[in-house]
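The complex appears here without one of its protein chains, the remainder shown in place.
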Amino acid sequence: MSAVENKPLTKKDFESDQDVRWCPGCGDYAILSQVQKMMPVLGNTRENTVFVSGIGCSSRFPYYLNTYGFHTIHGRAPAFAIGIKAANPNLDVWIATGDGDALSIGGNHFIHLMRRNPNIKVLLFNNRIYGLTKGQYSPTSEHGKVTKSSPFGSIEEPFNPTSLALGANASFVARAVDRDTKHLSSVIEAAAKHKGTAFVEIYQNCIIFNDGAFTPYTEKETKLENCLYLEHGKPMVFGQNSDKGIKLDGTVPKVVSLTDGKNSLEDLIVHDQFSEDQTLANLITHLSDNKDFPVPVGVFRSISRPCYEDQLVEQMESAKALKGTGDLQKLFNQGDTWEVK
Amino acid sequence: MSAVENKPLTKKDFESDQDVRWCPGCGDYAILSQVQKMMPVLGNTRENTVFVSGIGCSSRFPYYLNTYGFHTIHGRAPAFAIGIKAANPNLDVWIATGDGDALSIGGNHFIHLMRRNPNIKVLLFNNRIYGLTKGQYSPTSEHGKVTKSSPFGSIEEPFNPTSLALGANASFVARAVDRDTKHLSSVIEAAAKHKGTAFVEIYQNCIIFNDGAFTPYTEKETKLENCLYLEHGKPMVFGQNSDKGIKLDGTVPKVVSLTDGKNSLEDLIVHDQFSEDQTLANLITHLSDNKDFPVPVGVFRSISRPCYEDQLVEQMESAKALKGTGDLQKLFNQGDTWEVK
Amino acid sequence: MSKNVQTLDEVTVMFAGDSGDGMQLVGTEMANTSAIVGNDIGTFPDFPAEIRAPQGTLAGVSGYQLHFGNYDLHTPGDECDTLVAMNPAALKTNLKKLKSNGILIVDTANFQARDLLLAKYASNPLEDYSLEKYQLFPVNITGLTREALKETGLDTKSIDKCKNFFSLGIIFWLYNRPLNYTINILETKFAKKPQIAKANILALKGGYAYCEATEAFRVSFDVKPAKLTPGTYRSITGNTATALGLVAAAVKSGKEVFLGSYPITPASEILHELSKFKNYGVKTFQAEDEIAAICSAIGASFAGKIGVTTTSGPGLALKTEAVGLAIATELPLVVVDVQRAGPSTGLPTKTEQSDLLFAVYGRNADSPLPVIAASSPSDCFNAVYEAVQIAVKFMTPVICLTDGYLANGSEPWKIPKVEELKPIEINFRTEPEGFFPYQRNPETLARDWAIPGNPGTEHRIGGIERENITGNISYDSDNHQVMTNLRFEKIEKVASFYPKTEIFGKEKGELLVISWGGTYGSIHTAMEKCLKKGLSVSHVHLRYINPLPNDLAGIIKNFRQVLVPELNNGQLIKVIRDKYLVDAKGFNKVKGLPFTSGELEAKFIEMIGG
Partner (left out) sequence: MSKNVQTLDEVTVMFAGDSGDGMQLVGTEMANTSAIVGNDIGTFPDFPAEIRAPQGTLAGVSGYQLHFGNYDLHTPGDECDTLVAMNPAALKTNLKKLKSNGILIVDTANFQARDLLLAKYASNPLEDYSLEKYQLFPVNITGLTREALKETGLDTKSIDKCKNFFSLGIIFWLYNRPLNYTINILETKFAKKPQIAKANILALKGGYAYCEATEAFRVSFDVKPAKLTPGTYRSITGNTATALGLVAAAVKSGKEVFLGSYPITPASEILHELSKFKNYGVKTFQAEDEIAAICSAIGASFAGKIGVTTTSGPGLALKTEAVGLAIATELPLVVVDVQRAGPSTGLPTKTEQSDLLFAVYGRNADSPLPVIAASSPSDCFNAVYEAVQIAVKFMTPVICLTDGYLANGSEPWKIPKVEELKPIEINFRTEPEGFFPYQRNPETLARDWAIPGNPGTEHRIGGIERENITGNISYDSDNHQVMTNLRFEKIEKVASFYPKTEIFGKEKGELLVISWGGTYGSIHTAMEKCLKKGLSVSHVHLRYINPLPNDLAGIIKNFRQVLVPELNNGQLIKVIRDKYLVDAKGFNKVKGLPFTSGELEAKFIEMIGG
């Protein structure tokens, strides 16, 4: 029986006794710390929480949380997670995964998870590189990226993870940055409170193999220029002095100045994270594909759709209600039988 | 030496000597026939054409074309195809696949194919069912579908294949219907002419396990009401009497009447298949998720992006240009060497 | 006129026609009726991989072979006494199975020029005397069915769909079977389409009446009930038996079964069956692929359910990596492999027992697990039930091998009493005090199973080598050796819980036949014939492939020769030779078809003689 039973849980209660083994300075530390901090805030218990991961630096995550944890095989965390969730819908199931794990080898399970929409939270640590295998390009690495496996530059167009998730009908899509811990916490909180699969892309700095990939979005001097902080019901404003905004021209978004007298707040797109129609979320997600736009962070979309496990349970219950709890002997004897004497 | 060398090729030249083994009345026949017909029209030769497929009824396709063909394993056709295309970029490579093959087991290869964008044509025969394994629901089956493996109705939200392709940055996305053969041919032609990966979803009737799934889009009496025939540069009009259209309200599409005096052609969204911005294509793709909208058919999007194999060849050439064709002995002797006498 | 009835011990009948002709359906009806009247039965359905191959072609032939008799049968029969051929293609494909002087009933309506061409006949076999060695009964089945149903108001296409029941009527007359069971079935099945029910019943009665009226056959035959062990019986296919075995395991253990599966021939029916049983605490998940299927099942095991995954060869190939994780994390899991002919896609609808070596050795690194095999359609129930028992007792994945022949074939199943099924005990670790995830039961070496939701036993497991007892990640060399040894010993220990190995025949002698899986029936039949002849042949049929039973070494020593017949190119034999250093010989057939007892008997005699 755990001694802390009646005391409110703290961050410490969610720290396991294992040495954390990431490189010093790795962005994973900040994420771990935020998640450990948020667990008690969200009211999660240790015994009902399960962290599931694949393989990669980021996938070591579960070892460091004093909850149930399953470090599985490369790319398959969503498949294990859905089995766990379907087996016991009362559990809080979280997935920690990397850009390689979730989007390279695990891309299929990832998209199927999104469409099935079980109440599972997915934290994707996107460092745009394979960390654990020492620095090959990943499906989110920029075109032209020089790595060990692309000495002449990668010739692949990267995935935009949020766009892929939306394409697969994700009900909750968000983005945060490792070092912006307060914002990260708020996004994690929103994800946790969403009923359904919540996908959070977290830009994470790999100090060894892809250092500085996200500095524009983390440094004080530049982040307001480069990030669009999404807030539901608010116009899309950004810039050091909130002097720019995003406006719709037909179906095409445009960056406009709020200081040249041509446009005002009223002209801007107002963020609606609850819009049933996907057009807005898709528009947002593609902003980051284009260098002329800021990178949106925050909750892109959060709509309500039936959860996989709720429907499963409902089918089980209604089958029982309809047919009664199964009588095994009856089942055996079903169909034509005959007696031999 | 083939006897028909100098004669222009005909449909017959593309018919193999194998008995076609689909169920009588299967939609696959119509598609096969159109493809065989289009091959000579597109100027393809038998020897330079390769059809690749996975497993499924639809994946038997390559056997019936008198070209090179590879019937591989379930879900992996894109991976074989990219190997073939990278090995010999001069080949015309086509993939024939099903909704289960491409989107269930093969979903990952499918999305990676889209982002990499080799010049490969993908014909996805979407019958919203597993045909070959005798009728289980597929990732495109409607929610609630009763099949052998979902006797109480499927509890899964289906994929929208075009939306998934767009989420994965597809450069060409289109839809056609098996029985609308003229339109199908035009879409196949557009796909063939597109430089890059061209994805064509073809609604295909499985007469045995999902008969009538697409009747609203094939029957004379209903198809004009239910389909939105996309034409580049044209406003989005549909209806038996071209009496309805799609208009944009903020970021949300709406169906409007063209006869109630409130809206005219000028108010409608004008289709721009070449728009670099994805917003419009995404808007189109999601129309079919909503019962209030017609199902768009035709070319959703067709933009130009570098092809995978072009970049590969270019890297090979420039490596050769830079370093000269590799001298093996030099390579062996690279680095520190020493003599033993 | 009283019927001229001749009594026989056993009969084999085959219905063959186009895959659209409904041969599987009437075959099953004949089988069920025979079972219900008390015969022992064995069946062998054989159909094309295509859903509906082009009509009338050789590729499109679908056949259903039924063996019924008044004694304990074990096979669907080697040769047929009667063949019903609905078209030339069916005739051509199956004639080689008909005994000389066997009864051959053909639907003459389908022997037109075009039909003959499709079947690649140069001349009409009904006319060219090529069928002289059979008793040919040319019947215009199509025409007579149309005649019989002309008042139903159905269109010709619908009427023609009933001709299979006309032919069933003929066979019912010929073998003196009652019509009422089938009539009942038709009435229930088509309760909502009474017109169709009526049409089929008319056709059935029409076929029967045709024989009465025309005296087409001079004799009819009867097969008396078999002397089976008393009890309640039903006819069951291997796949249904597998599904029921899993439900039984759920009920008896009091834990939910979670099936993660992806459809694949010939395993899909297990998924279909189980997805009906939601009220029995069975959850089914049709995954996006086989990898997700097994991973979801392992996830469910982690969460405290009985994780199961079902598949066939190509699917098992995809599960390989995840099976390794289940071994490493020591979680219970049942993997059912319904073997089919390969390699690769191979012959999906044909049987083969060629995944044995794959099951035993097919994983990276040293990764032992128990492998067990079912020996008959109804035995699939026992095999899979036992697989669950082993999996939860030893905290290990177990591979349970069945095959396409067992999966689709049927036989009477003596329905067990639920309360007599062996209990399956599962005790989760709930006490946090002194809990470590890799602490073991000294008797079984199974680790403790503590599940999410239980406070105080929170722990993390994974595929990286784990420190013994604590389960923490460990790169220590000595620990890796310790864990490798423990994994090996744990699986070896499974054998100490086996029952004594049964020997059929004497305990000492000339020839020992060792077999496994779906060949049981034909080998047993061949054995019985040899024993009747007084030949020194004995037979051990293995349920347990890995680890092999401890007493097998002693048994083998008592025989001069060992023969291992397998429907593969020699797989169990490799394990036997390696383990016992005995110069066992193989007898192998890789034709996608079961052994006939005749060919086995001949081989046994050859070995003893030679």
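A, B and C label the chains in the order they appear, each numbered from 1.
Just so it is clear, a contact is a pair of C-beta atoms (placed from the backbone, for glycine too) under 8 Å apart; a residue touches a chain by one contact, two chains touch by 3 or more.
Quick caveat: nothing in here was measured; it's all calculated off a predicted structure.
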Which visible chains touch the chain that is not shown?
A, B, C
Missing-chain contact among B:A81, B:L103 or B:A170 belongs to B:A81
Per the whole complex, from A:Q136, A:N169 or A:T197 the residue touching the absent chain is A:Q136
May I ask which residue of C:G27, C:G207 or C:G462 touches the chain that does not appear here?
C:G462
Since one chain has been left out of the picture, which residues of subunit C touch it in the full complex?
48-49, 59, 312-314, 316-318, 320-321, 324-325, 327-329, 339, 341-350, 352, 354-355, 357-358, 360-367, 462-465, 475, 477-478, 480-481, 484-485, 487-488, 568-569, 571, 574-575, 577-579, 581-583, 589-593
Against the chain that's been left off, what residues of subunit A make contact? List them.
19-24, 55, 57, 73-75, 104-105, 107, 130-134, 136-137, 139, 148-152, 208-209
Which parts of subunit B face the unshown chain closely enough to count as touching?
1-2, 5, 16, 18, 45-52, 55, 62-63, 65-73, 76, 78-84, 86-88, 90-91, 108-109, 112, 312, 315-316, 319-320, 322-326, 328-329, 331-341
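The rule is simple: only the chains that are shown with their structure count from here on.
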Ranking A-C and B-C by C-beta pairs in contact puts on top A-C
Per the C-alpha means, the centres of subunit A and subunit C lie apart by a whole-Å value of 44
Averaging only over C-alpha atoms, locate the centres of subunit B and subunit C and give their separation in whole Å.
39
Going through subunit A residue by residue, note those that touch at least 2 other chains and give them in order.
108, 112, 312, 315, 319
Set of subunit C residues in contact with two or more other chains:
278, 288-289
